[in-house]
Each structure stands twice: as C-alpha cells, then as structure tokens.
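For this depiction, one protein chain was excluded, whereas all remaining protein chains were kept in their positions.
As written, the chains take the letters A and B, and residue 1 is the first residue of each chain.
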Amino acid sequence: MSTTDPGTQNFPLAAEGREALEAAAREQRALTPTERVIASVEAYTPEEAAERTLANEMLADTRPGVRQPLLLNLGPNHPSTHGVLRLIVELDGEVVREVTPVIGYLHTGIEKQCENKTWWQAITLVTRMDYLAPFANIKAYTMSVEKLLDMEVPARAEWIRVLLAELNRIASHLVWLGTSGLELGAMSVFFYCYRERDELLDLFEMVSGERMNHRYFQVGGCSDDLPPGFVERVRAFAKEMPKRIDEYEALLTGNPIWKDRMEGIGVLPADELLALGVTGPTLRAAGIPHDLRKVSPYSGYEHFEFDVPTATEGDSYARYLVRVREMRESLKIIQQVLDGLPEGPVISDDRKVVLPPREELAYSMEALIHHFKLVSEGFMVPAGEAYAAIESPRGEMGCYTVSDGGPKPHRVHMRDPSFVNLQATAPLCRGGYLADLIAIVATIDPVMGGVDR
Amino acid sequence: MSDVSAQIEAASPGAVVAEWEHVGELTVEVQKERIVEACTALRDGPSQYLLLSDVTCADFPDEPGRFRMAYHLTAIPTGARVRLRAWAGALDPEIESVTSVWPGANWMEREVYDQFGVRFAGHPDLCRILNPLDWDGHPLRRDYPIGGEDVQFSDVV
Partner (left out) sequence: MALIPPPGAPIRRAPRTDPAIDWDLRDPLSAEVSKGLLLTTVDKAIAWTQTSAIWPATFGLACCSIEMMHTLSPRLDMGRFGAEYFRGTPRQSDLMIVAGRLTQKMAPVVRHIYDQMLEPKWVISMGACASTGGVFNNYAVVQGCDKIIPVDVYVPGCPPRPEGLMEGIDVLRKKIGANGQEPSSELIARRREERAQWDREHAEELAELRQVSAGHDVEQAGEPPRVEPVVAEAEASARAAEARGE
C-alpha cells in the first residue's frame, strides 16, 4: 500500500486515504480513528479492490456463517445524504456497527473571507451558509453586530424579521419533508412540498429580489420596506397552507409504511443528546422543550402566542411529527404578525451605521458625507465580542463576532446547528439497519452548507 | 464576583483571572490549565450549564497568548449564558480538551485544530475536519493568506 505508487493516480478517491497517511507521516504521529477509517475504506489499486471482494467471497464459501464486517462508503455524492456528506459505514450484514461521518466537502472558507469584507459585505457571505434558512443566518449575524453596536432596531423591522424568519422556517421544513419523502420512497410528497415552496420563494422574491440567498436584513433593521401587495399575498398563503399541511399528513402520518420505517428508529436519551450539543427539533422530539424563541426570546417573539411542539419518544417518527407541527405553529405566528404589524421606520436612523434615504442626498451635505463614508469605508464597530443565538429551523444558530474597532470584523464564527447535530449520527445509527440510517440522517436534517461553512 | 465565578473558584481556587460584563453578556476568563475543572463545575453546579453551545477561537497575533479560546455555555432550562475564555499560547498552542465534560465538543475542537492549529490534549480523534487531511497550514490564522485568484482592479477580495 505504497503512497507514492503511480498506480494510485488513477483512483482519485484513494487520494484521501493517501492524504491521511501523508499527514500522519509528516507530523510523526499515529492515525486518529477517523483517519484510520478513511484510510482503510479505500482500495488503492484496482487489483486490491478485486482482492478484497474475492477474499470476502472465499471466506463465506469456506466458513459459512462467518461474516467479515463490510466497510461501505456512502457519499459524498449520494442521492440521500442531504448534500455532500460522506458516511463510512461498518456493516455486519445489514446491521450498522459503526458509522463515521466525514465532512468538509463544502468548506467554503466563509469565516476567513468575512474578515476581509466590511461588516455589511459579510452579510452576503453569511447568508450562503445554511442555504435553506438564509434569513436565519443573517438574523443571527445582524443580531450579533447590533449587540456590539448597542443599537436598537425599530419595532416594525423586528416584526418583519419575525415574519420572514417564520416563512423561512416553513420553506426549510418543506424541503426537509420533500427530500425525506423522496429518500424513503414517497416521491409524491416531494412534488407537493415543492409546489408550496415555489409560492414561498415568490414571496421572498417580492420582498428581497431573490428567491434564495437573500440579503434583506441589514444591520439596524431591514434594507427596505414591504412592497405593496405583499401582506395580502402572505395572508392568502397563510389561509391556504393549513389545508396543504393536512394533505401531507394525510399522505404520511397514518401511513403504515411510513410508520414502519420511522417508528422506534434512532432513539437516544435526552441527556445524551444534550451532552452532544444537539438542539432543535431533534432535541425537542426527545422531550426537552428547549426553543430559543421561548427560552430567551429575541426580536419580539415574546409578544406572540405559540406552542413549542415536543414529543417524548425521541425516534424518527417523533422528529417528523415535531417538524410538521412546527410548520403549523409558524403559520399561527405569521397570522399574528400580519394582524398587528406596527407602522414606522424599517431601519434604525443611526446615520453612522445605516445609509441615509436617497432623497436626502439631494439636499443634505451631511447625508452625502455619511453615504460616502459608509459605502467606501463602512461603519466602525466598537471593540468587543458578542454571541447572538436564534432558533433556526435546525436548532440553535449562533454568531460569535469579535471586533477590534475597525470597519472589518476581526473574527466571525457561526455556530451552525447541523454541524453539532451531525455528531449524533453515530450514536443514533449504531445497531440499526442501513435503511434506518437513511431515515435517521433524513430526520436530523443536516444542511451541508452550514456544516462545512 | 458573579455566581459563575464563585462556582468556578469554589471548585478550583485561583482559576478565575478576570470577569466582566459587556453588552449584556457575562465573560469569565480562566487559566487554561483549569479549563476542564471550570467546565465541570459549571455543568454540575446549581445553574446546570448542560449545553455546550460553542467552542471557538480567535487569533490575536499581537497578544502574548495569541489564540483566545471561547467556550459558550447555555443553561438548561433557564437559557442563561456564559462565556469562558482562555489563552492557548503563541508557540505550540495547546489546551486540555473538554470532550470529557461534553462529548459534543469533539467536532468543535477538531475545527479549531484544523483552522487555527491549537492542539487539544486528551482529544480522542484530533485530525482535520473541514480541510483536506494533508492540508498545509491553518487557514484562519491571521498570517495565512486568503488565497484564491488575483482579481484585477480590486485589492479587497
């Protein structure tokens, strides 16, 4: 198994095993458990691959009943791993003995690049992290920066943020439901969910100009007011949506196949989940009602009446029920926001941070200077650090910003819920079947953009 | 002295170096040798900081300690938060791993190791997690270049 063998040049995937061996050799240390698994799952030459298959067959022939564990490589390009997640599964027949998730295939260097951008420009990068909940990403980031600036956001802006965050929660759960159904074989659910999601993306396009990766929340509020006709369309959507959720439930909730595949799968006691740092619907399905919108309310959530769906079984079916109920609760919040949306400015009026309205540039010299400074250099944030956490559709999304007093961040770190939740994959999947592993990863709902950043 | 510091001092006298409150957040700086004792005290203490929200790091090349670790703890069910800070040192930065206190710190510390080069003593699986396994250097350090392609007419990438 020579690492300099030119034969391995034809097997690009074997490169990762070679990398692990090179790194260990360079640093004069033994392979860590993950590296050992990566190095052993790949055959380095076609001859070796053939040998391994043959060895297994011969073993089965000569000593029937004896099984060698099979190391199966699932991903990174796999239809049902929710993105580029690589799972190296050690199988004993159909039973999963051990699973090692390997991530990093979508590592974009967002945190490094944010240090080169001004505080504003970083919003466009941060929004592309967890790409199913872009509003959640920028909410966490802008909240963190507003904390550092000790800035107050006007009420109308906060309520608009709540409205869009809840619409985003529904959109994210629709993708989760559609793709989970697709992975487990319920293909029609996919088309139903994407039909609704198209309408939601139309709403997002009305408000921000983009269907995804919006850049609508601004430090200090929202960049623009709601367009005319938006509120009516959201009302129409909120009226229609409960019937659609009933449709999904009619398809899945009582479905014996769905229940067979999801009940009793992937159970872990709540305190173990907490010790692993898991948050979000995965934790709430295990019995702990930890929802940051209730526990430490932000952005005006304390004004709204809604329940936090919780379950006690902690299996995949419970996680599914929790998320579907969350969609209904989000609709409740949306109704309340629409009924009580206050009038007022949509962004703070601190001219040192927020752009002045365009008409002012025509008659106010000060506004012109502020505009120039903000666009060319950016605003300064006082030195310090802040951590702001929100409840994204997947769990606790936090943003830790460190400022050194300048126009660019010194450090931006996003605490992504999927990154931490994926650590629970191994404990949840051990002892189950391979098919259950698919169902468990589906209900953990990882989004690799957030995992790898 | 707040409750948090009192608990830490009770478990491990002399661990707390400083504490302050800024923008409504409590930050306690502890000595890096005592970080595991501090975390254990907070997890088992009356406030029950059962959830480790985040383990992260920031690079300050001009400071003597250089790599400033930040541990964000959340109490369940109250939701109270506290940040523990520790400096890991400039040459051969090393600090003890808190995976014995919260297993969820595993990947978070691996990410810090990958991006900053801080070693975690006692970590069960310390290898790169985000970058390719044989990557050279630690990208989030301040002296690591941003990389990518040169863009004309733009000094800010």
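What we mean here is this: a contact is a pair of C-beta atoms (placed from the backbone, for glycine too) under 8 Å apart; a residue touches a chain by one contact, two chains touch by 3 or more.
Because the structure is a prediction, the values reported are computed rather than measured.
Within the whole complex, touches from the chain that is not shown fall on A, B.
Considering the full assembly, A:T124 is the residue among A:S40, A:T124, A:S296 or A:Q335 that touches the omitted chain.
Residue A:Q113 is the one among A:T100, A:Q113 or A:Q423 that touches the chain missing from this view.
For the options A:G83, A:P101 or A:G314, the residue in contact with the chain missing from this view is A:G83.
Where subunit B meets the chain that is not shown, the touching residues are 131-132, 134, 139, 144-149, 151, 157. By the touch criterion stated above, the residues of subunit A touching the omitted chain are 9, 11-13, 15-16, 19, 76-79, 83-84, 104-110, 112-113, 124-125, 128, 131-132, 175, 178-179, 190-191, 194-195, 197-198, 201, 211-213, 448-449, 452.
Note that in this section only the chains that are shown with their structure count from here on.
Subunit A and subunit B have centres, each the mean of its CA atoms, that are 22 Å apart. The residues of subunit B lying in touch with subunit A in their complex are 22-25, 27, 50-54, 56, 58-59, 70, 72, 74, 76-79, 81, 83, 102-108, 111, 115, 124-134, 139-140, 144, 146-147, 156-157. For subunit A in complex with subunit B, the touching residues are 16, 18-20, 22-23, 26, 31-35, 38, 103-104, 107, 109, 111-113, 116-117, 147-148, 150, 271, 274-279, 288-290, 292, 295-296, 384-387, 389, 396, 398, 400, 402, 410-411, 413, 415, 419-420, 422-423, 452-453.
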